[in-house]
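To start, the structure under review is shown below, and the notes come after it.
Note that one protein chain is taken out, while the other chains of the complex remain in position.
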Amino acid sequence: MDILYFAWVRERIGLPRETVETQAGTVADLVAELRKREDRYDLAFSDLSALRVAVDQKLTDFDASLAGAREVAFFPPMTGG
Amino acid sequence: MDILYFAWVRERIGLPRETVETQAGTVADLVAELRKREDRYDLAFSDLSALRVAVDQKLTDFDASLAGAREVAFFPPMTGG
Amino acid sequence: MRISVQESPFDLGKETAGFSAGRKDMGALVTFTGVVRDLPGDPLQALEIEHYPGMTEAALTEIAEQAMARFSLGDALVIHRYGRLVPGEMIMMVATAAPHRNDAFDGAEFLMDYLKSRAPFWKREITATGADWVASKAEDEAALDRW
Partner (left out) sequence: MRISVQESPFDLGKETAGFSAGRKDMGALVTFTGVVRDLPGDPLQALEIEHYPGMTEAALTEIAEQAMARFSLGDALVIHRYGRLVPGEMIMMVATAAPHRNDAFDGAEFLMDYLKSRAPFWKREITATGADWVASKAEDEAALDRW
């Protein structure tokens, strides 16, 4: 599964994207797996209320299922316009 | 005093402007004088709720004083934009 | 701030590009443009716009000054045509510049609402079946209540 990071999430984790092997059923499960990896992940995901998530390029929430998902992206609230 | 007419008021009265001698104290007094002149004036001023008035190029109402006024204009509600 | 009451067409692209150009303190620009619409059913041949020279410019200036003060606009533009126009032609435009988008939008809507009912313009529609003065709408007068 491809994991993408944007804005300060990208900066804290230190890379824009990576491919991971995971059996996580939901976004929350995936986050829990990532947090166990290294401090920088743990730090980046320490406050989920400051994060947004998209699964296969659709905004969703942390309870969302990852069944069939190919791409998950984490980022702060958007600031376009 | 110069009296101006616009849109269908101009058409009903049959002229865009005229100069009248008047001692009318208010717009309403002036309207009463004009209505007495001819049927086309009487008709044009028959429904004041369908008319608007400007004294010296400022929108006002039919109670307005004409003291010092040089120009009075009558017209239907505006439809700009 | 610029007010123009004119018979000739205006260049929307040029006016928009030139409006508030180069300023670095205005984050938001809004334009509104009114276009002569064809009438369904009874095709419009022309729209004739009459106005009150002298008063028109003064009324538009007063409306624009109110908008500038009320919404902290950095700039405002009003162009309104008179004379004979055909469907597809632009009747008028307003533009507003403000630091933030809500003020730019509100300023433009305020200008439009007041211009519709407080600036001395009258429209007449010419169709194959005749000519009629456009009646004012109760909703246009009611629109002023929100400000």
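We call the chains A, B and C, going by the order they appear; numbering starts again at 1 in every chain.
Note that a residue touches a chain if its C-beta (ideal position, glycine included) is under 8 Å from a C-beta of that chain, and two chains touch if they have at least 3 such contacts.
This is a predicted model, so every value here is computed, not measured.
**Student:** Please identify which of the visible chains the hidden chain touches across the whole complex.
**Tutor:** Even though it is not drawn, that chain still touches A, C.
**Student:** Just name the one of C:Arg2, C:Arg37 or C:Arg70 that touches the chain not displayed here.
**Tutor:** Answer from the full complex: C:Arg37 touches the omitted chain.
**Student:** Against the chain that's been left off, what residues of chain C make contact? List them.
**Tutor:** Counting only chain C, the missing chain is touched by 11-14, 16-18, 22-38, 87-88, 99, 101, 104-105, 108-109, 112.
**Student:** May I ask you to list the residues on chain A that touch the chain which is not drawn?
**Tutor:** That gives, for chain A, the contact residues 4, 6-8, 54, 57-59, 73, 75-81.
Rule of thumb we're sticking to: only the chains that are shown with their structure count from here on.
**Student:** Averaging over Cα atoms per chain, report the distance between chain A and chain C in Å.
**Tutor:** Each chain reduced to its C-alpha mean, chain A and chain C end up 48 Å apart.
**Student:** Where does chain C touch two or more other chains at once, residue-wise?
**Tutor:** None at all.
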